[in-house]
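Here the complex is missing a single protein chain, while all its other protein chains stay put.
On to chain A.
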Amino acid sequence: MKGGGFRIYALAYLLFLYAPIILLPLFAFNEGTVIAFPLTGFSTKWFVQAANQPTLWQAVKNSLIIAGSASVLSTVLGIFAARASTRYQFPGKAGLMGLIMLPLVLPEIIVAVSLLVVLLGLGINLTIFTVILGHVLICTPFTIAILSSAFQSLDRSLEEAAYDLGETAVSTFRLIILPLVMPGIISSLLISFTISLDEFIIAFFLAGTEPTLPIYIFSQFRFPQAVPVIMALGTVLVACSIVLLATAEYFRRRGLARSGAKDTGGFL
């Protein structure tokens, strides 16, 4: 076995990373109301209670609408930006791309308050729509990161061949480029969907009276008796995001395999 000491350290590190996720189902299936050890017995009642809360379902519905819209919009914007940055040279490119990628490092609270000030200043009511505006902003850099690697690995001669055979720029894009980067697009949709579904602070500032799932969860933390239900909900959420991410990873790898590129590691 290679790298003995390093391997032990890396496995310990993975355990540290996964500690909260491992504990989550333990408490979700635990009968006791208090979230602490020792566990008191197996029960699925918290899942039943979670499923019987109308306010929770409303929050889920809001979150799904937001995540669905934000993932489509940010992936469309990401396609434009990734194509522009991988295929064309133009003055001011670094500055413009820097601005578009800025939310990747900018603290989310700054994005949240600055949008809040402008939206209120323009007299726009805070609704699901305003949350979508904010989420598109923070998802777009991630979609660009994923899509850039998909566009980067394209062979330019395929495109030139299509032009020579009389296709226009638009039909070449639709017939040649789009099918090749499709796995990247699906991966980008899934990742931005996951980010939006999980995002709290921007939604907290911009949602007005229409809570999203994270806002609902955050509000429930104040009531100790509500916490086991949240653990059950969290277990479902973690399971869903792992499925989404595994699917995204599958498509990302398939995309790389299709265009013949070397796999340089995960997304992000």
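Operating definition for what follows: a residue touches a chain if its C-beta (ideal position, glycine included) is under 8 Å from a C-beta of that chain, and two chains touch if they have at least 3 such contacts; residues count from 1.
Everything that follows uses one rule, which is that contacts and distances are computed from a predicted model.
Asks: Looking at UniProt, which of "ABC-type spermidine/putrescine transport system permease subunit I", "non-specific serine/threonine protein kinase", "Alpha/beta fold hydrolase" or "Nitrate reductase catalytic subunit" names the chain that isn't shown?
Replies: "ABC-type spermidine/putrescine transport system permease subunit I"
Asks: So one chain is hidden, and I want to know which residue out of A:48, A:158, A:175 or A:242 touches that hidden chain in the complete assembly.
Replies: The single option touching the absent chain is A:242.
Asks: Per the definition of touch given earlier, which of A:67, A:111 or A:162 contacts the omitted chain?
Replies: Of the candidates A:67, A:111 or A:162, A:111 is in touch with the missing chain.
Asks: Provide the residue numbers of chain A that touch the chain removed from this figure.
Replies: 2-3, 6-7, 9-10, 13-14, 16-21, 23-24, 27, 34-38, 76-78, 80-81, 83-85, 87-91, 93, 96-97, 99-100, 102-111, 113-118, 121, 133-134, 136-137, 140, 144, 169, 191, 194-195, 198, 200-201, 205, 214, 217-218, 221, 227, 230-231, 234, 237-238, 241-242, 245, 249, 253, 263-268
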